[in-house]
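Moving on to chain A:
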Amino acid sequence: MSDEAPKPIGQEFIKGLWRENPVFIAVLGLCPALAVTNSLINGLAMGLCTCFVLIGSSLLISALRKLIPKPVRISMFILVIAGFVTIVDLALKALFPATHKDLGAFIALIVVNCLILGRQEAFSSKNRILPSLADASGMALGFTLALAMIGGLREILGSGSLLGINLFGDRFEPWVIMIMPPGGFFTLGGLLFLFAWIEKRRKPQVPETPQPPQSMAV
Partner candidate 1 sequence: MMQAVAGFRHGVHPREHKTATNGIAVERMPFVDTYTIPLSQHIGAPSLCLVQPGQLVVRGQMIAAPNGFISTAQHAPVTGEVTAVERRPHPTGDMVETVVIETDPYDDQHIRAVPPNTTDLVQAVQNAGIVGLGGAAFPSHVKLTLPEGKHAEFVIINGCECEPYLTCDHRLMLEQAEDVVDGLRLIMNQLGAEQGYIGIEENKGDAVDMMIDLTLYMEDIHIVPLKVKYPQGAEKMLIDAVLKREVPVGKLPIDIEVVSYNVGSTAAMAQLVKNGIPLVERIVTVTGPAVGKPRNLIVPVGTPIREVLDYCDTDYGSMQQLVLGGPMMGQAQKDLDAPVIKGTSGLLALDECTVARCAELPCIRCGRCLEACPMFLNPSRLAQMVRAGWVEELTGAHQTNCFECGACSYVCPSHIPLVQLMRLGKAMIREEQKKRPA
Partner candidate 2 sequence: MKRQITQSQLVLSVTITALVAGFCLSGVYTLTAPRIAANQAEATRKAIFRVLPDTTDYETVEEGIYRGLNASGESTGLALAASGSGYGGPMEILFGYNPETRRVVGLEILSSLETPGLGDKIETDPAFTASFKDLLVDPIIECKAERRADNQVDSISGATISSKAVVRIINERLAELNDTGNVNE
């Protein structure tokens, strides 16, 4: 397919934050988004690890895109991604053993995060380095943002704290469910509901207009 018309780099970056947010809008990479986000710090850590892997592999793949034969591209992507993930895994283990313990197997599972592979397939392998960098960092940041949001919410309600700092005093009754599996689903569902609500409030009662087809005689 022909190369997409180049868009401003800024736009490539911004879109991942909100308009095409990987978690809230595209609903990708859900497993880590829910599995490890029982606290803000875990969400952030996971987000940053994903950032590293996504940006790193996007750069590499975009740089090598001319060299990658189409039939084996997916395997090559996975190889590259797996390499980066192993690096993160080892680095975390060496530098932040406590965080590594909290995130557990999910660091390894970044390899199969649909988001990362999806970006390689949809963007990096078709675009030059700079746009790929913008796209990857936008997406990664959007992902991190979403994880932080989910993690923050779950931590506030589930532990009464944020970043480990106690918010409401000792007598706060934490909602344990929020840091357990159902809480993950409920939080993301609730956030999606909230966004839909805000969206509806913002543009009241204007039904979306489909492109009006003109009458034509070509």
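Criterion: a contact is a pair of C-beta atoms (placed from the backbone, for glycine too) under 8 Å apart; a residue touches a chain by one contact, two chains touch by 3 or more; residues count from 1.
For anyone wondering why these and not others, all candidates are chains of the complex that A comes from, given by their letters.
This is a predicted model, so every value here is computed, not measured.
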Inquiry  = My understanding is that every option belongs to the complex but just one is in contact with chain A. Which one, out of 1 or 2?
reply    = 2
Message = List the residues on chain A that touch candidate 2 in their complex, please.
response = 67-72, 75-76, 79-80, 82-83, 86-87, 90-91, 93-95, 97, 101, 158-159, 174, 176, 179-180
